[in-house]
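So that we are looking at the same thing, I have put the structure below in structure tokens.
All protein chains but one are shown at their positions in the complex.
For subunit A:
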Amino acid sequence: MKKVDKETADRYFRERTRNMIIYLIVWFAVSYGVVLLAEPLSHITFNGFPFHYFMGAQGAVVTFIVLLFINAGVSDAVDKKFGIDESRNEMISTGKTIDH
């Protein structure tokens, strides 16, 4: 058991939270943002679709999937940067479960 600098621990949390906020802004823009601007965007055509329809039917969903994979990958990289060892996580996690 080793003490972690308060600053290091805060940096970990800040970095993860900042990334998450960026993903959520993109999430909001491609779904709610496009719906709010649906009328003006309908004049643009993309791959045969009016753009607002394309975003609703495909663009937003694909963006969501990509964001989740980026989140999983980047979070792993952040964990690694801070010296987190996944196999130890697994061990602790098994122990920590309250199996009642």
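We adopt the following convention: contacts are C-beta pairs under 8 Å (C-beta built on N, C-alpha and C of every residue); 3 or more make two chains touch, one makes a residue touch a chain; residues count from 1.
The rule is short, and it goes like this: contacts and distances are computed from a predicted model.
S.K.: Quick one: find the hidden chain's UniProt protein name among "RNA polymerase sigma factor", "Spore germination protein", "Urease accessory protein UreF" or "Cation/acetate symporter".
M.R.: UniProt lists the chain left out of the view as "Cation/acetate symporter".
S.K.: On subunit A, what residues meet the omitted chain?
M.R.: Contacting residues on subunit A, toward the hidden partner: 1-4, 6, 8-9, 12-13, 16, 20, 23-24, 27, 31-32, 35-36, 38-39, 42, 45-50, 52-54, 56-58, 60-62, 64-65, 67-69, 71-72, 75-76, 79, 83-86, 88-100.
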